[in-house]
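What you see is part of a larger complex, with each chain still in position.
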Amino acid sequence: MKKIEAIVRHFKLEDVKNALSELGIAGMTITEVRGFGRQKGHTETYRGTEYAVDFVPKVKIEIAVSEEKSQSVIDTIIKASQTGQIGDGKIFVSDLVETIRIRTGETGNGAL
Amino acid sequence: MHRVWPGGCFVLTLLLASVFSSTLSAQELTLESVDEKAQAAAIAGNTAWMLTSSALVLFMTAPGLAMFYGGLVRKKNVLSVMMQCVFLMGLMTIIWALYGYSLSFGGDGAYVGNGEYLFMNNVQRTWDADTESPVELFYLDTPLPLYCHMVFQGMFFIITPALICGAFAERMKFSAMVVFSILWGTLVYCPLCHWVWDGGILAFNSPHAIAGGALDFAGGTVVHISSGISALMCALVIGKRKGFGSEDMRPHNLTYTVLGAGMLWVGWFGFNAGSELLSDHLASSAFVVTHFSAAAGVLGWSIYEWFHNGKPSVLGAASGAVAGLVCITPAAGFVNPMPALLMGFVAGIVCALACGKLKPAFGYDDSLDAFGVHGVGGTLGAILTGVFATRACWNIDGGNPLGLIEGGSQVFVGQIAAVAVTIVFSIVATLIILKVIDIAMGLRISPEGETRGLDITDHGEEGYIFF
């Protein structure tokens, strides 16, 4: 199994979720994160004092998928979240040793 | 309480009772009975306004200032700032009840009040065994219960030290803040209040007056200059917050700051228009110029930012309103609407410069700009009062012109003198108090405590628990 972590723009979350559902992805987990990268942040001024805000709000989408599905999931995410502008985000893929569904104790792909 | 059987409310207010029955029943009218009735009516009108004003001024400290300041600090210190406001509402009120009012308004000596009002003596109601009725005391010879004057002034005694908290926010020990407030209130506020408002060395036309004394309708010197200057001393003595200049110290919740600013604006009507101590035409004049100056302050600060940063911020607009309110405070009963607009607009720009240019230039950490807004704005207001004051508002000098605009000059000189005296006194007294506390118990929270935040360190609480 693979774990796919995608860091995308907030307003793309809805699209990605829908695209993945169509693909038959049963579940995912979302985390609010702040990103630092090529996309520069902005500066804010409070009563004349400037603060550089380097971190840009993003959402992280985590999906555990079976080997077979992983590539299509990746492609789907790219398609749904790409704007072509700096700050679109990244996708990280890593191996999962095991997955368990707490409710039933099922393991492996059946647990997804 | 409501329907009362034999010997009720109307025994107490015999006057009233007789009066109304006099109209409602067929009882005969006399000039005396009508006069008593008119007197009771006058008391009713003035009491209604002064109690409302007192409530409005308390409203300025909490929730007003508590939210305004609370929003400007970092999340980890939000409760500590609110605690300062709430605790001072308790502490300063008790001091005021025990001796503060007496030290401020007892007698009319040159330097400090006397003991006539200690523990509310000669203020509270007493029982007259001869007439078998309660004795009610009034303020001077006006139709206003003395209680109204006492409690209204007591609200000022709360907010003034609370304003100072803006300078040492996020790093001062709570215990030290408590001791500081007791000493500062007693040794700085009370005398100053007596000097300006009770015939002391800064009171207009007082026999003791320096340079003829000052016009300070609602507290330019007593409240804003004193707190603003003392705030600067605190910032200097206590030093900068850890990470000042490098860390992200953005206001954690500007929605609170706007909420608080709105409350301050509304409460300030009580502060300024209430300072007339009567519900009359001049009170409405003070209300109007207060509103106009606040409005102009919003535009002043916002326009400055628009030019300077390309964007007007809501923090700027809110700060501008406060700057305009501070500036008009000493002038509220003395200036007409158009000068008020000008004063507010100038205050908005000058205070914006004080916060945005002066502070970085000197590098002190006046965390919430208590000096930048109250010290600078108060001084500006006191001086401009000498310029724009007019007898058309308050003919306080027997027909003589007041401000420079109507050809007077004595007032202007008096204002400058009063500002100077207030500043010098505030600096010296505050520095001494701070040094004493620093030696005795220390002013500043531990570095770890500062890092964790005062909420947990000093109060064992957290502001938001959102999971």
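Labels for the chains are A and B, by order of writing; each one numbers its residues from 1.
In the analysis below, a residue touches a chain if its C-beta (ideal position, glycine included) is under 8 Å from a C-beta of that chain, and two chains touch if they have at least 3 such contacts.
Everything numeric here is computed off the predicted structure, so don't read it as measured data.
In this file the complete complex is built from protein chains present as A x3, B x3, though only one of each kind is pictured.
Everything below uses one rule, namely that only the chains that are shown with their structure count from here on.
Chain B has its Cα centroid 53 Å from the Cα centroid of chain A.
Put simply, chain A touches chain B in their complex at residues 44-49, 51, 53. Interface residues of chain B facing chain A in the complex, by the touch rule stated above, are 248-251, 305, 309, 311, 313, 315-316, 319, 352, 355-357, 359-360, 369, 372.
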